[in-house]
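The other protein chains are all here in position, but one chain of the complex has been omitted.
Going by the order they are written in, the chains are A and B; count residues from 1 in each one.
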Amino acid sequence: MHQSTLAQLSTALESNQISSEELTTLYLDRCKQFNGSLNCFITINEELALDQAKSADQQRAAGNASPLTGIPIAQKDIFCTNGIKTSCGSKMLDNFIAPYDATVIEKMNAAGIVNIGKTNMDEFAMGSSNETSFYGAVKNPWDQDTVPGGSSGGSASAVAARLSPAATGTDTGGSIRQPASLCGITGLKPTYGRVSRYGMIAFASSLDQGGPMTQTAEDAALMMNVIAGFDERDSTSAEHPVDDYTARLNDSIEGLKIGLPKEYFGEGLDSNIAKIVEAGIKELEKLGATCKEIELPNTELSIPAYYVVAPAECSSNLSRFDSVRFGHRCENPKDLSDLYCRSRGEGFGKEVKRRIMIGAYVLSAGYYDAYYLKAQKIRHLIRDDFQNALKDVDVIAGPTATGTAFKLNEMIDDPVSMYLSDLYTVSVNLAGLPAISVPAGFVNNLPVGLQLIGNYFEESRLLNIAHRFQQATDHHKAIPEGFE
Amino acid sequence: MSLDKSEVQKIAWLARLSIDEQDISTYSDELSNILGLVETMNSVDTDGISPIAHPLDLTARLRADAVTEVNQREQFQKNAPLTDNGCYLVPKVIE
Partner (left out) sequence: MEWETVIGLEIHAQLATKSKIFSGAATAYGAEPNTQACAVDLGLPGVLPVLNEQVVLMALKFGLAIDAEIPERSIFARKNYFYPDLPKGYQISQFELPIVSRGNLDIQLEDGTTKTVGVTRAHLEEDAGKSMHEGFGDQTGIDLNRAGTPLLEIVSEPDMRSAKEAVAYMKKVHSIVRYLEICDGNMQEGSFRCDANVSMRPRGQEEFGTRTELKNINSFRFVEQAINIEIERQIDILEDGGKIIQETRLYDPNKNETRSMRSKEEANDYRYFPDPDLLPVQIEADLIKKIRSELPELPNAKKKRFIDQFKLSDYDSGVLTAQKEMADYFETCVKTAKGEAKLSANWIAGDLSASLNKDNKDITESPVSAEMLGGMIRRIKDDTISGKIAKQVFEAMWNGEGDADSIIESKGLKQVTDTGAIEKLVDVVIANSPDQVAQYQSAPEDKQGKLIGYFIGQIMKQSQGKANPKQVNELLKEKLKA
């Protein structure tokens, strides 16, 4: 049963093959069995999950079920969940019990989804390896000496190991797509504004976007049907009509025009990865798509621009963690400055501190124009690059990550190398576009993801292409050894 | 641009972060490296390009002026490190 997708579980529940309580118990057992080694959960909600499962069963019996009612889904610990510890992977919030639900959680609760646990993540979503978490590194189930990627590494690892059939993630510079790629699952970063940010602890407000991390594109569509939509509590939420994301899954992709940015297949790309990605694109051609080379000339600048914009916003967003109303407080502060500096110094890890300092620096008097403003101008160029390219092609395809899962501790002391590994993902966030990563094969038994980037609000199209791809391939069905 | 130790201390103070004395030079190196990466932005001419703060060119939607919130002090203050008589407490601020 634990090898089933959301779609299959939905059918099993619908046909009374299994109850939500049984299903939830099964996944809880797996979580308890494997979390010790993988460390994908910060909190496992045993009691709450069983309560929710029981009411889901009643809901289903009463005929009030929606497709995902009664299915356990793991939540990244960045989403506030009323009455449950919401740590954001930080010591700062180790004692924080959220007093309200994020909109995404509210929508999941309303759909009768069982909140099985809160997944581990890079501290405040800052990281690409999940090693910056206060709760320790998450292991990649494909090779437990390697990282699962980040920042949604706990979610990716949990879904890959089938400790949860699906999970939520958030993506500020690749934090859904890169771990999806490294763990061999499907991850969709929706258009900026498509999924409400309310209650999702902010890293970089103009880049952050929540989305599904699942086994299949079909599952991602089912989750999008629950979480997408306008939210009056989020000023940046889009009032754009919401699709039924499952409606077009099976449409033919005959005639689809795919753009292949030459900048994505250049020197930085490992040749083994390139082979897998190219094979994936061939598969799409077999399904009727045509490819053409395109240019995204400012791709390289996306990394420096991102590492100005994201830290600038995060330095300000994280100022609220001052130990006055919530959060870690140092022992015996001697005065107000001591309270601030020590509480924050102790509560935040190194990577978070680095980014806060970079952010404070690029916004400070005398540097604003040279850094922040310059980066926002480059952001404009990057957005224009995509818009120009998307005039000629329907979607853009390429690798998700520059490599496969790397060894634990390999890059932890080299932030710049870590940042450079985000090359194919950050520009999408700067432009606010939707993008999906789907499993496309393996290199040395480690998964490789294929990334598809679409135009604004074209999640349905991306899901359709990904679904057709998955109908034709088996990569997404592979389960790491020991978790079958 | 490289950041010397005094600049690191200045930024750390601006961000209210205590940093161990022995870590300052590591931060100085790391932050300088990051700024080195960031400065590759200067390879492109952005004259005449307008900066964008949001990916989509949307404008604000406004909220009607209505009171929709109720008092939840007790629940909110469960997370507070120190309170007294409904107030959050901090070491005395001298003005």
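Here is the rule we use: a contact is a pair of C-beta atoms (placed from the backbone, for glycine too) under 8 Å apart; a residue touches a chain by one contact, two chains touch by 3 or more.
In this text the structure is predicted, and so the values were computed from the model without any measurement.
Note that of A:223, A:360 or A:440, the residue touching the chain absent from this view is A:360. From the options A:326, A:456 or A:469, the residue with contact to the unseen chain in the full assembly is A:326.
Residue B:58 is the one among B:24, B:44 or B:58 that touches the chain missing from this view. For chain B, the list of residues touching the undisplayed chain reads 10, 13-14, 16, 53-54, 58-69, 71-73, 76-77, 82, 84-95. Although one chain is not shown, part of chain A still touches it, namely residues 79-80, 86, 88, 93, 96, 98-100, 102, 197-202, 204-206, 232-236, 312-313, 315-316, 318-322, 324-326, 336, 340, 360, 363-365, 368, 372.
We take it that only the chains that are shown with their structure count from here on.
Taken together, the chain A residues at the contact with chain B in this complex read 95-97, 99, 191-193, 206-207, 232, 235-236, 238-239, 298, 300-301, 303-305, 307-308, 315, 319, 322-327, 329, 333-342, 344-346, 348, 353-354, 356-362, 364, 371, 373-381, 383, 415-416, 419-420, 429-433, 456. Looking at the complex, you find that chain B touches chain A at residues 3, 7-8, 11-19, 27, 30-31, 33-44, 46, 49-56, 58, 60-61, 63, 72, 75-76, 78-82, 88, 90-93.
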